[in-house]
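Removed from the display is one protein chain of the complex; every other protein chain stays in position.
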């Protein structure tokens, strides 16, 4: 299930609800991405996120379908915030249930790499010194490329 | 934090509590292991788990310390059930928070491999046809060995 | 009328997320559309020509680069979700 949310949410409650419907799954992996705060001098005061309505959701559905093809998992949950958010608030929450833990771990990891480098979201940091649009780090691209490498191995 | 629990618990509530104390972490990975149920003919009716009081906790502390040495993570949460439990109930819940998601994913994965192959727990399946003590699958041992391979690479 | 969408920093440069534009006889493809937009705004034109900028026509990827006056054309800078 894919949910684009304009308001904040409680990841714990989402995990409880997801888990109650996880049937006979032996493993549930969740990933929570949060707005980082104030530890640097140029502290982030807030984040703003936007998406391409309809198209973003459709593409995320494709990513879920690809995860399904690669691993023996149940239907994942993806919740992604848009709009304005403050330090400590959730940005993204992904839950994957599976019979075995390796499938759940890898599919969650894969979906997060997708969300960081391919999903149609744009993120702006609101800082005291001026706003700044963010791009993926080199690390994010190399993380995402792991799954292509693996395709070549097969 | 390490908690050996004789009664069931709510993973969602635990994630909420963990997350509220996660400070400036940008990433929280959780793993939930559950009692699998009834899909096979020799359906598991219940699980029984025992540990070596004191020693199990001490060793889990060593595993947490090793995770700390390997990855830039905050103090993880490990909750492990002992005693009798029914299908759908949680057996184990691991939460790891970190600045970046790769550290959180890998440390959670590492701790689960430890819990599956090295932590001092013994698990019995209560089945209609008779009880059976469980041993790790070959897959569990090869999963755990990944971290040694990586040591050699460094 | 064609609907032009800008996201992220491109929306800041364009002064808005959306423009409705009459595409005349001189615009048949993406390159010509960018040329038309660049006429009114050099900086935006240069930003749209950056290699990292992707385009989506009518919400489909790889739909070729032909454009008509009833199309929706989205300009996407590098994404940053999660």
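For reference, chains read A, B and C in written order, and residue numbers begin at 1 within each chain.
Going forward, contacts are C-beta pairs under 8 Å (C-beta built on N, C-alpha and C of every residue); 3 or more make two chains touch, one makes a residue touch a chain.
Being a predicted model, the structure only gives us computed values, none of them experimental.
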Contact list for the unshown chain, restricted to visible chains: B
Touching residue (missing chain; options B:58, B:86 or B:146): B:58
Touching residues (missing chain, whole complex) on subunit B: 33, 49-52, 54-55, 58, 80, 91-92, 112, 115-124, 133-136
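To be clear about the criterion, only the chains that are shown with their structure count from here on.
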Hypothetical removal of subunit A, resulting connected chain groups: B | C
Chain at maximum distance from subunit C, centres defined as averaged CA atoms: B
Separation of subunit A from subunit B, taking each centre as the mean of its C-alpha atoms, in whole Å: 23
Gap in Å, rounded to a whole number, between the CA centres of subunit C and subunit A: 27
Numbers and ranges of subunit B residues touching at least 2 other chains: 101
Residues of subunit C whose C-beta touches two or more other chains: 82
